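Please find one structure pasted underneath; my questions will follow.
Only a single protein chain was left out; the remaining protein chains are all shown in position.
Up next is chain A:
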Amino acid sequence: MATSIRSELQSSESYQELSDRLRFLRQNVSSVVPKIPGLPYLYISPFYLLFSVFLLFPTLYTIYLSVFSYEGPAGSEYIVSIQAWIFELTIPKISNLEFVGLAHYESLIFSDSVFHLSLFNTGFIFLIQVPLMVILALAVAIVLDSKFIRAKGLWRTLIALPVATGMVAYSTVFLLLFEGDVGMINQVLMSVGLDAVPWLTDRWMARITLVIAITWRWMGYNMIILLAGLQTIPQQLYEAAEIDGATMWQKFRFVTVPQLRPVLLFVIVSSTIGTFKLFAEPFVITGGGPANATLTVVQYIYRQAFVQLNLGYASAVTVCLVVIVSAISIVQVRRGGAAQ
């Protein structure tokens, strides 16, 4: 009798203690504001210092240049003139600027058909390549994350290696694979009696060749990020789903996808931005051809800035590109975040 009262008392005491602690915890959890005012700014200031000097300033300068016209240097006032490999680039002395207001933007939006074509090409690659690559990367990441796969590190390393290939190597390898009748792929096709494919000379095939090349190079990179994300998903969630009798598809749909959402969003947004910034691949593999069918926006910027020395016009194209891609990214982030 006495013991039972005592135990009841004890448990009520501990209950009191527990509820106090919980209340204390709850108060603290609701206030994420730190005890030191200005602390978050301390955390972000080193980043923003370097950011302001090396990214913000060049960005503002680009916006500034976009309302000027630069008619080329008087005489030969070049600061830099470089010729290396397929690159011929010149940075002139910035002088002789003439204010033109929004004239560059006007001609970009209403009359520059090469710019419009470059937007179409980039958009096409974006719509085909990003879904293809993300699905493939996710599939490989999930397979590599399963318990029974051995030598995971080796697989992972091999799949991600193409990212490390630089532009020179990349172009050499892909030209040797795809170019004309001498390319290895066409040689193999012809040796088994099939017709050679015009990989680089047909408009649509050239675009598809680019999609193949970009997927080859970037799939493993995205797979690594997705795999890192998969590994932070608590194993208990899968165990709980298994106890509830979930099928593999249900586990994927209701555990993996929601848990992976932030990382998946990251991969999709950065791949989207990547395709809109595409430069190396078309520059070295197709040269933007045939008939500008694979000319990307950034390649167009490069051409305008370093070859034709229309610095102001190139800056206006840059601003347009940034506006378009920002809009797409914001939509992606909003939709990705809202669905949580």
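As a working rule, a residue touches a chain if its C-beta (ideal position, glycine included) is under 8 Å from a C-beta of that chain, and two chains touch if they have at least 3 such contacts; residues count from 1.
Everything that follows uses one rule, which is that contacts and distances are computed from a predicted model.
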Check your understanding: With one chain of the assembly withheld, which option in "sulfate adenylyltransferase", "Phosphocarrier protein HPr", "Lactose/L-arabinose transport system permease protein" or "2-oxoacid:ferredoxin oxidoreductase subunit beta" matches that chain's UniProt protein name?
Key -> "Lactose/L-arabinose transport system permease protein"
Review point. Which listed residue (A:117, A:132, A:163 or A:197) would be found touching the missing chain in the intact complex?
Key: A:163
Review point. Which chain A residues touch the hidden chain?
Key: 24-25, 28-29, 32-36, 39-41, 43-44, 46-51, 53-59, 61-62, 65, 79-80, 82, 84-87, 89, 91, 94, 136, 139-140, 143-144, 146, 148-149, 153, 155-169, 172-174, 176-177, 184, 187, 216, 219-221, 224-225, 227-228, 231-232, 234-236, 262-263, 265-266, 269-270, 273, 276-277, 279-280, 298, 301-302, 305-306, 311, 314-315, 317-318, 321-322, 325-326, 329-330, 333
